[in-house]
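All protein chains of the complex are present and in place, except for one that has been dropped.
Right after this comes subunit A.
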Amino acid sequence: MALDSILIINKSGGLIYHRNFEDPRQPAKESDISKMNSNDYLILASTLHGVFAIATQLTPTAVQLKANSSASGSDASAREMDSVKSEEYSTVSSISNSSIASATGGAGGVSNTAKVPGPGALGPNKAAANILNQGHRHLGSVSSGKKDGNNGRAQISNLTPYIPYVGMPHNNIASGGNSSANSPMDMGSFKGDDFFKEPFVSWNTSGIRHMSTDQFTMFIYQTMTGLKFVAIKNNQVVGSPSSNTTDIVGGIHLADNLLRKVYCLYSDYVMKDPFYSLEMPIKSTTFDEKLQQMIQNMNW
């Protein structure tokens, strides 16, 4: 189990639930993540909440222009806006035009001086292509089953595909060697063998959805009511070949599926608890148990 912790942040930025998970398959060791005390986690949660708000304000101009032009139905307006912009601001077209010419010529001053790892005497154009090929990963391979338009490839489509039986005990899935995980799960007020079976719309359109670092990956799922579910996944897991994947969009979709199920648990065991007061920390043992079971079933 590579999932380190689950956090739930309420709509005003307070931490209302936090839980670290230990891997039962690995010997218990002193994890540095547990060195953080509950106050640190509170700070972390509100920082995340703030950064989430900033990220929505940072939309690049090109994306804004594209949205505008697709709304008005003509590309001309975007072009017009851009020409206005380039007159207004300091333009670089003269620089870049000359540099492109030199790059395509392959004998410009720039290309001679640019040192490329590999075969020498390549222009910067080629250098870029070279480097791109080395670390290349296309989204096409991720969403192979899904038909995406051009737009969907450039940004994550709002529709998250349904990934079957994420975190559910099911025979189709090789559950991670844990026999108790195969017992059918009590679904609470949900029927069937999975909480939902349809692709769903993500309400988190412009906030942070994913953050990856050297050691862990963080996923954020936001509900329509402003509740945030955060999953922190450890990158270094021994004996799991799929753990070192860099596939961002696939990871986001998987995490969204899992966290939506956590949301289902939340709506069942927290919202229907008469002793729970809104926006306050969650202290429900049933919710704890169900969540633990779901994370155990998850073989990430």
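As a convention for this text, a residue touches a chain if its C-beta (ideal position, glycine included) is under 8 Å from a C-beta of that chain, and two chains touch if they have at least 3 such contacts; residues count from 1.
Heads up, the rule we're going with is that contacts and distances are computed from a predicted model.
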item	value
Complex member absent from the view - protein name from UniProt, among "Trafficking protein particle complex subunit", "A-kinase anchoring protein 10", "Phenylalanine--tRNA ligase beta subunit" or "Origin of replication complex subunit 4"	"Trafficking protein particle complex subunit"
Residue, one of A:Ser12, A:Thr59 or A:Gln292, that touches the chain absent here	A:Thr59
Hidden partner chain, touching residue among A:Leu42, A:Ile163 or A:Val249	A:Val249
Subunit A, residues in touch with the chain not shown (by the definition above)	31-33, 36, 40, 44, 47-48, 50-51, 54-63, 65-66, 78-79, 82, 85-86, 89-93, 95-100, 102-103, 108, 110-111, 113-116, 123-125, 127-129, 131-132, 134-139, 153-156, 158, 202, 204-216, 232, 246-249, 252
